[in-house]
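Left out: one protein chain. Kept in place: all the others.
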Amino acid sequence: MLTKIKNWLDVRIGLNTIFQTHVLDYRMPKNTNILYTLGFIAVIAYATQAFTGIILLIYYIPHPDHAFRSVQDIMTQVPYGWVFRQMHAVGSNLMIMVAMLHMVTVFLMGNYKRPRELTWVGGVLLLILTIVFGLSGYLLPWTQLSYWATTVVTSMPTAFPVIGETVSQILRGGDHVSETTLSRFFALHISILPPLYLLFMGIHLFFVNRIGISATPFGKADEEKRPLTEYKRKTYPDGYPYYPRFFQKQMYMMMAYFTVMFFIITFLPTLYFPDEANVPADPFNTPQEVRPAWYLLAPYQLLKLIPNKFFGIMLQLILVLIFILWPVLDTQQEKNVLKRPVLRGVFLSLIALWVILLWWGRS
Amino acid sequence: MTLGGMMKRRRFLKILLAFLGSITFLSFAYSFLKFLTSLPSKSADLQKLTIHKSDVPSGEAKNIIYHNTPAVIINRPDKGYFAFSRTCTHLGCLVEYSKSNLKFICPCHAGIYDLDGSVVSGPPPKPMTAIPLKIEGETIIIG
Partner (left out) sequence: MVGEVIMRGIMRYGILSWILLFLLPSLGTAGYKKDFEDAFLTKPWAGEQIEENVCISCHASQTMKPEFQEITEAWQASWHAQNRISCEHCHGGDPRDAALAMSPQRGFLGTPKDKDVPEFCGKCHIGILTNFLESGHGKALKAGEKAPNCVVCHGSHNIQKASIDIISEQLCTKCHSYERAKIMKVALFVIETRISQLEQRLQKLKREGIYPGADEKSLFSTQAEFRTLFHTVDANLVRSRTDEFTSKLDQIDKNIQDTYHKLRFRKNLSAFFMMAFACMGVIIFLLTKTKDE
């Protein structure tokens, strides 16, 4: 029966050929490791967010008078609403973590180098989009934490001279966070960001496939001889087949992702919900401890530390720009990070600094 | 391990995987279906309160219990019957009908509502929650 369907499709779209080239004959380089699956996990994470988000959309009401109550209804009245809400909330944090880990491993394995610069750029843009997703979604439950964290974040652009105020006004839709802001962030979160994200993801995946998987530089002589002056898709005739080996790796990493997610939902359900996240927003009452989400803590702490606010923001923007353009700025041809102690040192200390700033921002 | 042993082991693992996978999928599917179909208001519809018109003379109000919460039904001479929840929208005290002032007054912090439930003065942030009612002949059905 299955073969009949397959044949029917094959006559029309050449399904067999597609299957043959992209699954059966697709070969991975011999020295890929488990970290190569992180990109796939990011896609799965996004799909989970999209599904749970659409499910939540069925009951959520995006107006300040009803937002908190509708989320509470999802948590207490709607049967199993809490499952999907928790998956969405925990998943958003996990997805950002996965995206960051993917980025770190790609960097350390030098897989951003020629000819993969555009893939890297697309990836950083995806990370930024993911963080904007997190930001816009944070406001939607309309809790004290949502309201005040958003107030702080939308106030940060004011550090810019001249255009700063305008930017903040555009973000907030007014002088302070109000129902206009909520509508704005809601529209952003469900209708502007998803197609943008899918577009960039499609481009990113297209590049990955078109250029070919990059082999790790460790323990083997680099197969890609530089310089490359014409297009050549990288293939590995003596590598191992994508299916079933690598596919299985992707599958059990996906299981690991959901295991972590449900571990947090079972044993640490309040991990991402401090006290202020459980009470409705009160525009007249600033709580004692307002925390941006953890992924924004390091930039936030940096901003607090640097006495000149304009310089603080500029520094962060410049760092992000360097990050985006790194493949172009990195002129050394050596791909193996173990042979580049300076880069390794700088990168690892930047990560350490990020974690330290994050931890410092906790208090 | 012999080849036959290996194959048996693989088959067992695959069956176990299929079993677990379908249980997980079915659990999610079941949760999702219940999520979509069981709306809580359905069960609440069953409890309706019926009282007689004669219980609420013109210009008077009567305190009732509707769905375990205190409520009040008022007979306004010019506008007819209205029902509201007595829970003050400020902090939850029970408002009292004041015939002399023709208002609902909350004894805790002097929140004053008009007879249509809207806030006149005081700390309440929102008007009183209205409860729908139907009039059939001589009886009033609340809910």
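Chains: A and B, in written order; residue numbering restarts at 1 for each.
The criterion applied here is as follows: a contact is a pair of C-beta atoms (placed from the backbone, for glycine too) under 8 Å apart; a residue touches a chain by one contact, two chains touch by 3 or more.
If you're wondering where the values come from, they're calculated on a predicted model, not measured in any experiment.
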item	value
Residue in contact with the excluded chain [from B:36, B:49 or B:105]	B:105
Contacting the left-out chain in the complete assembly, out of A:15, A:43, A:61 or A:97	A:97
Among A:8, A:206 or A:263, residue touching the chain not depicted	A:263
Contact set of chain B toward the excluded chain (per top definition)	3, 6-7, 9-10, 13-14, 16-17, 20-21, 23-24, 27, 68-69, 87, 91-94, 105-110, 122
Touching residues on chain A - with respect to the absent chain	33-35, 68-69, 72, 75-76, 82-83, 86, 93-94, 97, 101, 108, 147-148, 151-152, 155-156, 158, 168, 172, 175-177, 218-219, 244-245, 248-249, 251-252, 255-256, 258-260, 262-263, 265-266, 269-275, 278-280, 283-286, 288-292, 294-295, 297, 300-301, 303-304, 309, 338, 341, 344, 355, 358-359, 361-363
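The rule we apply is simple: only the chains that are shown with their structure count from here on.
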item	value
Interchain centroid distance [CA atoms averaged], chain A/chain B, Å	39
Residue numbers on chain A that touch chain B, as the complex places them	55, 58, 65, 77-81, 83-84
Residue numbers on chain B that touch chain A, as the complex places them	31-32, 34-36, 38-40, 126
